[in-house]
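The other protein chains are all here in position, but one chain of the complex has been omitted.
Showing chain A:
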Amino acid sequence: MKRLFIIGLILCLVWFTAGCESMKEDGRPKVMVILKTLSSQYWKFVEAGAKEAAKKLNVDVTIVGPSSEAKIDEQISLLEDAITQEPDALVVSPSQPVTVIPAFEMAKKKKIPVLLVDTDADWDDKVTFLGTDNYTAGKKGGEQLASMLKPGDKVAIIAGALGNTAMDHRVKGAKEVLQAKGIKVVAEQPADSDKEKALSVMENILQKNPDIKGVFSANDDMAIGALRALEARKLKIPVIGTDGTIEALESIQAGNLSGTIAQNPYQMGYKGVETALKAIRKEKVSKRIDTGVDVITRKNAQKKMNFLKGLLD
């Protein structure tokens, strides 16, 4: 009997959770947003943007994501189960682009338009890809760093993991601008988007090039790691990161990090839903939508921080 009792309890729990997020079928266009996860800050910003668009544009938006970015096949199950619900459009940010292609083919069979945000996938039938133009982000980072240096200065670049194309584009953009301004890039090393790794990579670079005058990092975490290596050597030189994390903004306000090129996850969410609505209405949509970047320095860090913190509440 106990077993039956417990089964009853479980069913009650399912009823209860279902009740919490009851289904709405009210004729509004239905858009399902599947992100890499919902349990980190960056994705909360995307979520906030999508929710705002849902409210403003009167769209029925459901946002889901696995418990962590590493749960790749959980994301695929979510995607399959979203397709089962036959929404009018899907907005997807794939944790690993190749893994979602079979599910996208399923969506295509059911004639559900698919939009990609933040991370692109090599799939011809997508409506569009909305995300940061990483090459431009890198160029702006390079410009920012160059503005704080003079021609002939030596700089180092901290890159992402080998094969991380988004980061490769950032590095390429930064490098081109720096070299065009007569600044020498004497070291370029990957630190796999990892703070600790960036710390040791920066230490090694400093061993070989103690006269470095500036650092560009392909993301903020690595910039902060590199900063620690510089602090340990009591070196005060400009470091520019990319992404615009809250930790980076705090560091900028404290006068440590010189600046960051902030992505716009909020815009990705908002424009993702907005563009999905256009696709549903069969309006013409550009194949690539740039969600823009902001150059953040000590001048505007507080403003950006207020905006982001407001999204998390």
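The rule is simple: a contact is a pair of C-beta atoms (placed from the backbone, for glycine too) under 8 Å apart; a residue touches a chain by one contact, two chains touch by 3 or more; residues count from 1.
Criterion: contacts and distances are computed from a predicted model.
Assign the chain not included in the display its UniProt protein name, restricting the answer to "Metallo-beta-lactamase domain-containing protein", "Ribose transport system permease protein", "Cobalamin-dependent protein" or "NADH-quinone oxidoreductase subunit K".
The chain we cannot see is, by its UniProt record, "Ribose transport system permease protein".
Out of A:49, A:65 or A:241, which touches the unshown chain?
A:65
With the full complex in mind, choose from A:40, A:58, A:85 or A:165 the residue touching the hidden chain.
In the complete complex, the chain left out is touched by residue A:85.
Can you tell me which of A:38, A:57 or A:305 touches the chain that was removed from the display?
Looking across A:38, A:57 or A:305, the contact with the absent chain belongs to A:38.
Among A:31, A:54, A:76 or A:252, single out the residue that touches the unshown chain.
A:76
Go through chain A and note every residue touching the omitted chain.
Interface residues of chain A facing the absent chain: 1-4, 6-7, 9-11, 13-15, 17-18, 20-21, 23, 37-39, 62, 64-67, 70-74, 76-78, 80-82, 84-86, 96, 98-102, 161-163, 192.
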